[in-house]
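Excluded from the complex is one protein chain; the other protein chains are retained at their positions.
Residue numbering begins at 1 within each chain, and the chains themselves are lettered A, B and C in the order written.
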Amino acid sequence: MSRFSRELTVAGALGLLLLILAVFAPNFYHLQPFISRLTSQMPALVAAVGIALVIISRQIDISIGAQLSMCAIIASVAAGSGLPLGAVILTSMGAGVLMGALNGVLVAWVGLPSIVVTLATMVAWQETLRLWQQGRMLALPEGIQWFGLSQAAGQTAVISVSLTIVIAAAWAMKNLALGRFIYAVGSDAEAARLAGIDPRRTTFGVFVLMGVLAGLAAVLNLVQSPQVQPNCGDGLELKAIAAAVVGGVAINGGRGTLWGVLLGLLLLANVNPALTHFHLPPYWEKAIQGLVILLAVLADGLGRRKRPR
Amino acid sequence: SKSESKGKLTIALLLKSKGNQYFVTCEKGARIAAAQINAELKVDGPINSDPAKQNEIVENWITDGVDVIVAACENKDSISTALRKARAAGIKVVTYDADAQPDARSFFVNQATAQGIGEQLIDTAATLTGSEGEFAIITGTLTSANLNEWIKHIKARHAAKYPNMKLVDIKPCDDQKDKAQQETTNLLSTYPDLKVIVSVTSPGVPGAAEAVKQAGKTGKVKVVGLGLPSENNAYVKEGVTQGVILWNVENLGYLAIMAGAAVAKGDLVAGATEFDGGKLGTMEVTGDQIILGKPVVFTRENIDQFKF
Amino acid sequence: MVLLLVIVLEVILFNSLGRRFLSGGNISNVFRHSVEIGLLALAMTPVILTGGIDLSVGSMMGLSAVLFGMMVNSFGVDPWLAGLAAIGFGALGGGLNALLITRLNLPPLIVTLGTFSLFRGLAEALTKGAESYSAFPKSFLALGNSDVAGLPAQIWVFLMVAAGIWLLVHRTTFGRSFRAIGYSAEGACYAGIPVARNTSLAYIIAGAVAGLAAVILVARLGEARANAGIGYELLAVTAVVLGGVSIFGGSGTVSGTLLGWVSLAMLNNGLTRISDYRIMDQTVASVARELSGLLTGLLLLAALAIGAWTKNLATRRARGQSHPENPPRSSPP
Partner (left out) sequence: MRALKGVSFELQPGEVHALLGENGAGKSTLIKVITGAHQADGGSLFVAGGEVVHLTPSKARELGIACIYQQPSLFPDLSVAENIGLRLQKTGAFSRVRWGRQRSRAIDLLQRIGAEISPDAEVRSLSMPEQQLVEIACALGSGARIVIMDEPTASLTQKEQHLLFKIIRDLRQGGVGVIYISHRLEEILALADRVTVLRDGESVGTNPVDELTESQLIKLMVGREVSSIYPPSEGEPGEVVLSLEGLGCSASGVGGVTMDVRAGEIVGVAGLIGAGRSELARILFGITPADTGGIVLNGERISITCPREAIARGIAYVPEDRRRHGVILEMPSAHNMTMASHPRLFPGNWLRFNAESLLAREFIRDLGIKASGPEAPGGSLSGGNQQKVSVARWLATRPKLLILDEPTQGVDVGAKSEIHRIIRRLAREGLAVLMISSDLGEVLGMSDRIAVMRGGRLVEWIGREQADAHSVMAAALGTNGKDAA
């Protein structure tokens, strides 16, 4: 179906990449590194789900990397003070809710442009962290890594939690009225208002949800090693936004699926390992990532041009 | 000079980056020294990777009229431009940790030469692997000047002394531990015969160690690198990381200030062969360099003694 | 105007708290060190007026710097000639953005996010990440480090660019059309304004000025490296938005951008001025620089909130309906 052309294109590109890897670099598929690689992408995936919702509702949030760092550090301080795992997770998500709500209030109720609001909050959180932690790597207490399980079980848990979130969010976006509200608001806020949907509440809710997911992503990142660095979320925003857009989420809102986001993230996340496996020099990495983003939107732009308006 | 008229020496300590544990420790040593000689200490450094920031800070100090600038240089050539200006303005300049161009400072407090660091790293790696097999390097960012300098010396020593070792890849981790972990995972699966991973950046060491541990290759793939003992303690004890190499960072900061003060007071002038390094005793001066001493290799046995 | 007040407050505050804030040397430093960001902010102003954004300018600086260094060091090109070429490369990069944005109707945010990565990546690839270029003649380095008629040499270049952009935005039909496009691209098209051409012009200028900023940065640092200008795009956007230019396009002035830039530059410098003060035996030194980012964020939000507060009413009234964050989505045919 033409509606899902982008998802199919990305799936095709991902399939091709995986196929080439299978032929020329079968090592890529060794179970343990494969699982580890997948696990390490899960926090970005969860964040990308959140950012996809934000973009579908016709906003943007570039503070998510800083939010993740902040949540991770707050959570590890909480863990360091002896809180049990469950409470640590809740702390992280709670911090995310507060930061998301701040963005949400400023965007939805005060009416400031989201790109500027989140730019400001991004800087604010980053600087707060630097001031607070001075770049110290924080050691986590026992029982946090892999949720206190074995490595295999922990990895399974991280992957299944993340995939559950993708599936649940995809399901909700498709099948719950709330999901359709987000599409409706992103598609035309005034029409949404006339149809009895409150665009401001929806926008606010999306930012809060983004915060929750950032908090969760922080936990999923936290459990993968025994220490946490205060800059652990740096660059996440670009990665997640690129994944969403490459996966077919329209930057003007109203369009896109979380399946596309999943595929987009896997595609972009595998470019780098693939370069390693193809023995390409690392200094081409950024240029190729940029090209992949441009090619993806280029394909979209050309396709749009052919269609009658 | 100015210092006499004011009575109290003002020393400015330039860090490569603020909010970085390594330099936080340096600063600690520097404060001890400043308190000891009753000098006023200003500390500043960039908080992001903007290569122009260090120059800006130095030029601010020039207008402030400090007596001495003690600088760790991120970009050798750029910072030299600013340091030369400082010298022209009558400010004494001493570098530490990473040097500037020789004409931009009077002395360099060297924790170990770039060559020494590079060679120490590959020598340790070679010892661990019997001088053969594949190795890979984790670096900070591709554009970081002094990391590249160290890598250059690793490569030179490798070519000269270890023909049976093979450098398979160099990966940047953007000074993020998590990224180092991911890159190491990729390296491990791309090069199944990899024998050792060398990290020239401190977040890279625990990152690489965690990846090796998760891959179940503890002991089979060795990890060595420049790093802080506190961040690597657990891995060293578990036997994942074999060699963490670092000088005594606190002493480096301490000595840098002592050298700066000595230059300002005229106790340390060109041609000197030794000077009073305070609690470190009399330090030897070789040409225009003051060597802190050999780097420490932190091992399971001694790592608990170092608290930074 | 709010920003003038902010600047006055900054001067008073920093001059009383810090040392020698108002000394000639320091004021000249404030400007010398922020010229590059000021240039990018100037160049970003027309782009934002058209309702777009250019995130690639910082990366373009990196690429231009590398190309410039390469030309001078590896091919022995005269630095002034190479400087012109670097500006040309910048314009070319801006042209690529413009092409994708106007011909294919792609959103500027995503296009320039892609080129943000692409340009920086090319700069790294060209230098293999590691190489840098530092053999520049003294006469060229003087552009970055000497004073001319009592002001830093590069300030004169900056003033010329500022005058040029000011003329462009406020005194030519191009500036008029940037606003029209920013308010309503479709409406501008119906009025016979060459929307694609003029939008392209804004991006090409942005690229060219980024190239110029790279040359000036190299002249100041004496070194060209792939990491030149990292993160400058956000600082430039911040200055522009702080200066009251609407991120949705249409309204804003070059003088606003300049004020936004000055207040940011002073904040940045002033906070380090007070760094040698002690509060209750605790040195503030390690705190000051971190505070600058935090305060920048707060300043931005406060300025915007005040702006939105006073302006929202007016625009709501003018538009009569719909939310300000929901501009008409259709683009010109």
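The rule we apply is simple: contacts are C-beta pairs under 8 Å (C-beta built on N, C-alpha and C of every residue); 3 or more make two chains touch, one makes a residue touch a chain.
Since this is a predicted model, take the numbers as computed values, not measurements.
Enquirer: Among the chains included here, which ones are touched by the excluded chain in the whole complex?
Expert: Per the contact definition above, the missing chain touches A, C.
Enquirer: Pick out which of C:Met71, C:Ile193 or C:Val241 touches the chain that's been left out of the picture.
Expert: C:Ile193
Enquirer: Of C:Asn26, C:Ser184 or C:Thr199, which one is in contact with the hidden chain?
Expert: Selected residue, touching the omitted chain: C:Ser184.
Enquirer: Would you mind spotting which of A:Trp125, A:Trp146 or A:Tyr183 touches the chain that isn't drawn?
Expert: Counting the whole complex, the residue in contact with the absent chain is A:Tyr183.
Enquirer: Pick from C:Asn15, C:Ser28, C:Asn105 or C:Ser251: which residue touches the chain that isn't shown?
Expert: Of all options in C:Asn15, C:Ser28, C:Asn105 or C:Ser251, contact with the hidden chain holds for C:Ser251.
Enquirer: In the full complex, which residues of chain C touch the absent chain?
Expert: 170-177, 179-180, 183-184, 186-194, 250-251, 315, 317-320, 328-329, 333
Enquirer: At which residues does chain A meet the chain that is not included here?
Expert: Given the touch definition above, chain A has residues 3, 174-181, 183-184, 186-188, 190-197, 250, 253-255, 307-308 touching the missing chain.
Criterion: only the chains that are shown with their structure count from here on.
Enquirer: Just curious, how far off is chain C from chain B if you go by their C-alpha centres, in Å?
Expert: 34
Enquirer: Centroid of chain A to centroid of chain B, CA atoms only: how many Å?
Expert: 35
Enquirer: For chain A, which residues are shared contacts with two or more other chains?
Expert: 127, 130, 134, 282-283, in rising order.
Enquirer: Counting only residues that touch at least two other chains, what does the list for chain B look like?
Expert: 18-19, 47, 142, 172
Enquirer: Show me the residue ranges of chain B that touch chain C in the complex, using the header's touch definition.
Expert: Touching chain C from chain B are residues 18-19, 27, 40-52, 55-57, 59-60, 62-65, 75-78, 80-81, 85, 141-143, 145, 148, 151, 172.
Enquirer: Would you pull the chain B residues touching chain A in the complex into a rising list?
Expert: 17-21, 24, 47, 142, 169-172, 174-178, 181-183, 185-190, 192, 203, 206-207, 210-211, 214-216, 230-231, 234
Enquirer: Help me check something: in the complex, which residues belonging to chain C touch chain A?
Expert: Checking each residue of chain C against chain A gives 53, 100, 104-107, 109-111, 113-122, 124-125, 127-129, 234, 237-238, 241, 247-248, 286-287, 290-294, 296-298, 300-301, 304-305, 308, 312, 321-326, 329, 333.
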